[in-house]
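Notes for the one structure printed next.
As you look at this complex, bear in mind that one protein chain is not there, while each of the others sits in place.
Each chain gets a letter, A, B and C, in the order it is written, and its residues are counted from 1.
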Amino acid sequence: MTNIAFIGLGIMGNPMAVHLANAGHTVAGLDRSPERSAALVAAGGRAASSLADAVKGADVICVMVPDSPDVQDVLEGENGVFQLAETGALIIDFSSIRPDVTQQLAEQAQALGFRLLDAPVSGGEAGAKNAALSIMVGGAEDDFAAAKPLFDVVGKTVVHVGPSGSGQTVKAANQLIVAANIQAVSEAVVFLEAYGVDTKAALEVLGGGLAGSTVLNQKKENMLSRSFEPGFRIDLHHKDMGIVTAAAREAGVVVPLGALVAQLVASARANGDGGLDHSALLRGVERLSGLEPANGQAG
Amino acid sequence: MTNIAFIGLGIMGNPMAVHLANAGHTVAGLDRSPERSAALVAAGGRAASSLADAVKGADVICVMVPDSPDVQDVLEGENGVFQLAETGALIIDFSSIRPDVTQQLAEQAQALGFRLLDAPVSGGEAGAKNAALSIMVGGAEDDFAAAKPLFDVVGKTVVHVGPSGSGQTVKAANQLIVAANIQAVSEAVVFLEAYGVDTKAALEVLGGGLAGSTVLNQKKENMLSRSFEPGFRIDLHHKDMGIVTAAAREAGVVVPLGALVAQLVASARANGDGGLDHSALLRGVERLSGLEPANGQAG
Amino acid sequence: MTNIAFIGLGIMGNPMAVHLANAGHTVAGLDRSPERSAALVAAGGRAASSLADAVKGADVICVMVPDSPDVQDVLEGENGVFQLAETGALIIDFSSIRPDVTQQLAEQAQALGFRLLDAPVSGGEAGAKNAALSIMVGGAEDDFAAAKPLFDVVGKTVVHVGPSGSGQTVKAANQLIVAANIQAVSEAVVFLEAYGVDTKAALEVLGGGLAGSTVLNQKKENMLSRSFEPGFRIDLHHKDMGIVTAAAREAGVVVPLGALVAQLVASARANGDGGLDHSALLRGVERLSGLEPANGQAG
Partner (left out) sequence: MTNIAFIGLGIMGNPMAVHLANAGHTVAGLDRSPERSAALVAAGGRAASSLADAVKGADVICVMVPDSPDVQDVLEGENGVFQLAETGALIIDFSSIRPDVTQQLAEQAQALGFRLLDAPVSGGEAGAKNAALSIMVGGAEDDFAAAKPLFDVVGKTVVHVGPSGSGQTVKAANQLIVAANIQAVSEAVVFLEAYGVDTKAALEVLGGGLAGSTVLNQKKENMLSRSFEPGFRIDLHHKDMGIVTAAAREAGVVVPLGALVAQLVASARANGDGGLDHSALLRGVERLSGLEPANGQAG
């Protein structure tokens, strides 16, 4: 049994904190919207009243917030974790942020006597609810070993991929592949519909061959029905494409497909689809092809 | 028990013909390289001495050859199937060719009293050997029903996707998705290596999340070891990208990702990688990034 | 003084035929829309009643029609030039068509005792009206020499670029550069407007530096005022991008920018802008960026 503070109870953080409580750990949850603690409380956790309250006595501090500045705010901000938490605490950052920010935070954490793992996840809302996330972990080997039992509570594929920042690097690669695959499937769907093929049957047979993917399995219903309730929002994928293209540039790696997809994600956002699931990249293919996109929830 | 002629005993056709013979059918095989009939003969089939010999008495004529002109040659060429086969025969074209060529051939076949299904496959050499192909079938419903038992001998996911030509259209979409996904995974691999991440571990965890795909499962070993023995050759994927971009243009569907990937496949070919497996698109990312590509078999 | 038949009196052909008549040549014009001969007749030419009438006694036969099939129809069709014209006539094809079609027609022409030059032009409606066209000529050296005085009547920059088909190849390259430059300027304009820069002043200063171009000079007013009356229609540029991307593919030359621009031109057409001037590619950048494109004439 571990004393856990869980900062950030959104679409992803909420079910993760609940799983940890259900597994018998003592979990104090904190979110800007206090009503989000309800599920955690129902599972036996408690709603912290402040960050100071949340991290008091916590051996492990989990963070699951949207972007780099949010993590910086939670950790190194005034009245943040670095000021308030007990020395020696293990900080697990599940957020998807810039690898260089992670590395700076990890150095700072170490200097202050904390341990920090970057542990971004893949698998979406479904993966979080089913405790079936992929977790890509960067940091020290023994910190990973210490955190592994907790990772196993919320994830199915848990892998230590390298030193601090590596988890974020792998997550960036993940987002490149996912966006490219969604775009490719979207182009295929509009192409098939233009030829009057039985698209539902076609996606079934495509899924059975080399074109098969988790994207195709999980998103084909969204695409066929033009129902783009998130899921994973285009706004967040836009943020992530910024990370991956900047990091590739920094490393001198040329990613023509990644760069083009980043533009198409940006276009989706510019067209008001930022709040839709990323499978709504399909709507961009329709716009390019002169087809009036069927309205999604936020369109 | 069906009398079957099987024209084209290459990497794909050979195991397919063998499966049909093993299933108890009478199979006469024909290939420009007669020694390729050995496996079929060992499985109880026979090596035909000519097309006339192959199609004599055949109820079903299977064709598995590389490109549109090859199929045209086999079917409508002098001393071709349309001249020599018995009226009423069912022709199954497993080749991946242009949808418009398929439609023309189907019309011609019907006028001459034949029935023609386009039935391109996905799954590669492994799929052919394991009788686990995805088969996307275009043509008349009752012809599909008649051929279904034979399809089930060589395939796992067998779907009738629409009228004549639809199989080829779906195959074109398949090739767009596959090439884009290989390219995206390739960019991710070079990116991860540039950051010194444990790439093998990274691909494992990527495979468990939303980035997971059949491409990632089947091709990651090739990529990690830079071992690009085909498999499915870049030369053939280049042909297929020509089909999909031309068909998209014809239909007024805009496929920016498909068009860019088509250029990158063309670049692989122009750089002498045409005989390598399509996972060798990785080498193109290395070239763009100024990394000397490790030599593949044909590189 | 030369006896000239001029087939095709559209936006380009009309002023060219008039210039030839004004220069003292005997010009018989023919167009599907007979009223288009008015300007030529006013300039001292005559309106032919049929192709047979037009080419009777003609030493030189000029052709200026939209696409490859149109040229094929005029030349090798039933009651076409190859049937009706006097042996030895010099055929000058000003149309922009596929280089391979030109080569086939030239071979046929030679076999029948005709001489054929491919002489596509650049410079647009303004160039045609001002007799300031660039003319890129493929064919035999002595045929070029014979036609040079006529070229000089309608063009300013007249260059023999190689054997039969070379003119079309150069025109294809021309269209690649022009479309890419229009797209780049369009992206720049939307970018500048987003930042609230004085865009009119900006385009003036851009024109004075390394970004300067004929496109910028001729099209900036269209772009600033969103007034896209053709000029050169997107439908025709779409046809040309098909020629250049197919020819590049055939030659194994990789043109990533060309291929992407071809998709964006196709998108303009799919969005109903085919009848607008090609500077309306700007509207595509607006669409991608979520800005309601101001209506052009045909939008």
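Assume a contact is a pair of C-beta atoms (placed from the backbone, for glycine too) under 8 Å apart; a residue touches a chain by one contact, two chains touch by 3 or more.
All figures in this text were calculated on a predicted structure; none of them were measured in a lab.
From the options C:M1, C:A111 or C:L210, the residue with contact to the unseen chain in the full assembly is C:L210.
Among the residues C:S37, C:S95, C:S122 or C:N271, only C:S122 touches the chain that is left out of the figure. Within the whole complex, the absent chain has one touching residue among B:S37, B:N181, B:T199 or B:S289, and that is B:S289. One of A:L203, A:V254, A:L276 or A:L291 touches the chain omitted from the figure, and that residue is A:V254. Here the missing chain is touched by one residue of C:A21, C:I135 or C:A268, and it is C:I135.
Within the complete assembly, residues 99, 121-124, 127, 133-136, 156-162, 165-166, 169-170, 172-174, 176-178, 180-181, 183-185, 187-188, 190-192, 194-198, 201-202, 204-216, 218, 232, 244, 247-248, 251-258, 260-261, 264, 285, 288-290 of chain C touch the chain that is not shown. Although one chain is not shown, part of chain B still touches it, namely residues 256, 260, 263, 267, 269-272, 287-290. Although one chain is not displayed, its contacts with chain A can still be listed: residues 242, 249, 252-256, 259-260, 262-264, 266-267, 269-270.
The criterion applied here is as follows: only the chains that are shown with their structure count from here on.
Mostly identical positions are employed by chain A and chain C in their mutual contact, as over half of the interface residue numbers are shared between these two copies. A centroid comparison over C-alpha atoms places C as the chain most distant from chain A. For the pair chain A and chain B, the distance between C-alpha centroids works out to 36 Å.
Within chain B, the positions touching two or more other chains are listed as 252-256, 260, 264.
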